[in-house]
Every structure is written in C-alpha cells, then in structure tokens.
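Structure incoming, see below.
Heads up, one of the protein chains got dropped from this complex, but the rest are sitting where they should.
The block that comes next holds chain A.
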Amino acid sequence: MTALIGLGTYLPPREVTNAELAARFDTSDEWITARTGIRTRRWADPGTATGDLAVAAGERALKSAGLGPGDVDAVVLATTTPDHPCPATAPDVAARLGLGHVAAYDIAAVCSGFLYALAVGHGQIAAGQARRVLVIGAETYSTILDPADRTTGVIFGDGAGAVVLAAEPETGRPGALLGVDLGSDGALRDLIRIPAGGSRLPARDGAAADRYFTMQGTKVFQQAVVRMGDSATALLERIGWRRDEVDHLVGHQANVRILAALARYLKIPAERAVVNLDRVGNTSAASIPLALADAAAQGRFAVGDRVLMTAFGGGLTWASAAITWPDIHPC
C-alpha cells in the first residue's frame, strides 16, 4: 500500500484579474466568467521558473509530512513547462531541496501529469525501489501562452502542488491510495499542443506562432468529460466504490462547465465537486494538488472521506485516482 502523508502548495504572488485580460484581449469579465468560471489567476513574475514553484511546494509538502531532506528516495515532477527542454527539472529541484542524489525525473502528460506522476511514484514504492516519493505538479503556463490567443490566454494560471507518498503497511488506513486508472489516445495528439521546439518541428524551422500552446477548445471540452467520466467510472468499479459513496470529486480544474458536465456524467451530486479554478485558473499539472489543498483549507475534507480525482490532458491522456483523506496538515 501507499499513502499520502503530506501536501504542500505554492502560488506566485501576482494576481491577474479578468479585468486586466479583458482589456488585453478585447473581451469582458462576463464573457470569461460565463465561458470558463475563472475570475482571477496567478502568473509568475519574469525570472521565476517552474523549478522555483516546484521547490517551494516541495518544501511545504515535506514540512506537512514532518520529513527532513534525507527522508525522500525519489522526486517525480509533472510539468509541461520545464525550466529547459533539457535536462529535466526534477534533478535541479531535488538538489535545491537538499535531497541528495535521489532518483529524479519529469513526467510529461500535460494536465493529466500529476495523477500520472502519482501512479509512477506509487509504482516505485510498490516495487520496493523507494520508501517515500515526493510527487510534484508545477507549471508556468504564462511563459507559453500566445499573446494573440484569447481562448488560452484567459484560461491558464501558474502554480505548484506537491504530495509525499510513503509505503504504508496497513490497508484501510486514511490516506491510502486505493487505485489508479491511466489512459491515452495518440490519434488526437493535435488537439492540445505546442507544435515547434521538438524533433518533429525543430524550433529553428517553426513559425513564431508554433512555439505557443494551442488547444481546440470545443473538441477538448467534449473529450475531457467523456474520458474523465469513463476513466473515473472504471476506477470506481475496480475499487468497489458506488457513485453515492464518493464524498468529493476532485476533477482537473480546466473549466467550471466541464466540472459540472463531469459531475452530471458521473451522476455524482454537483455539490460534491471541488472547484477552485475561479481563483487560480487552469494550472495544468498543478491543478489537482492545488484543488486538494484549497478544499482542505476550507475544511471540506474529514479524515477518511472518499476522494475521487480525475484529470484529462494533451496526448490525449487521462487519469483517475482514489484515496481516503489522510490525517495531515497541508502547508
């Protein structure tokens, strides 16, 4: 068994309101709110990179878990916005956290990244390769948004969230990771992407616009609800939870209308859905841990509550995971 024993998050200080973006993109606060549910989001200041946010969240997760730098065996960092295309950001994060020469690697699964990283961290523990793994989702999407694209420009925000996973001998203890479901569909690779900067279209050969993040919103909306819905349903069946037994639905915070449609698709009461994207926007791989921390801070979670997490992202990728809420103090 694996259990979640600590949770830490970090949001950069600069708040960017709809009013500011409405002026920039020739739209309105009403349009942005009606279309997405987002009112404000955080953007990192120039010079702040994803690794900085990851270190801050990682430090807080370790503090939440009551651990020192020598207590962690691996760092898994989910991100679409690494500090550099090469090397991965995780080794630098591990070094800056003083963790020593532990295994450290990035996971690239776009908005599904955190749950993919959770699955992989759990796998390392289950295989006996690690006793404790620091799993981080961190993003600075503000660095890859097309300044001319209203559809992505109003949606994405920066931030980071981290958890500590630990080997847990007892089954049934609060905090246990009860199951994961991962999936992909590469046929729809073009729905969410940054075209240039890789080997398919090297940066030198791409047009300037190809270096930015793009998304086909309407098709993504439909795919997101169905893939998250079907993945979460499969996981519920596997772990033996009925829909009415899910205390909290923590969906990837992409769009409040997606979250509402997802709750409806899953036949889970809408009030059980955790929503914090109104204040942080879509933070991609940081979305799930930020939502968990926000709900915990509001006192929504009781120890032992059944928490169903599900995410969807570029690839396409999707992932679901289920835990019972642990007895922790998020930082």
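We adopt the following convention: contacts are C-beta pairs under 8 Å (C-beta built on N, C-alpha and C of every residue); 3 or more make two chains touch, one makes a residue touch a chain; residues count from 1.
One rule holds for everything that comes next: contacts and distances are computed from a predicted model.
Chemist: So which of "Carbon-monoxide dehydrogenase small subunit", "Peptide/nickel transport system permease protein", "ATP-binding cassette domain-containing protein" or "Carrier domain-containing protein" is the UniProt name of the chain that got left out?
Modeler: Of the names offered in "Carbon-monoxide dehydrogenase small subunit", "Peptide/nickel transport system permease protein", "ATP-binding cassette domain-containing protein" or "Carrier domain-containing protein", the one UniProt assigns to the missing chain is "Carrier domain-containing protein".
Chemist: Just name the one of A:Ala196, A:Val246 or A:Ala261 that touches the chain not displayed here.
Modeler: A:Ala261
Chemist: May I ask you to list the residues on chain A that touch the chain which is not drawn?
Modeler: Residue positions of chain A that touch the missing chain: 35, 217-218, 221-222, 225-226, 257, 261, 264-265.
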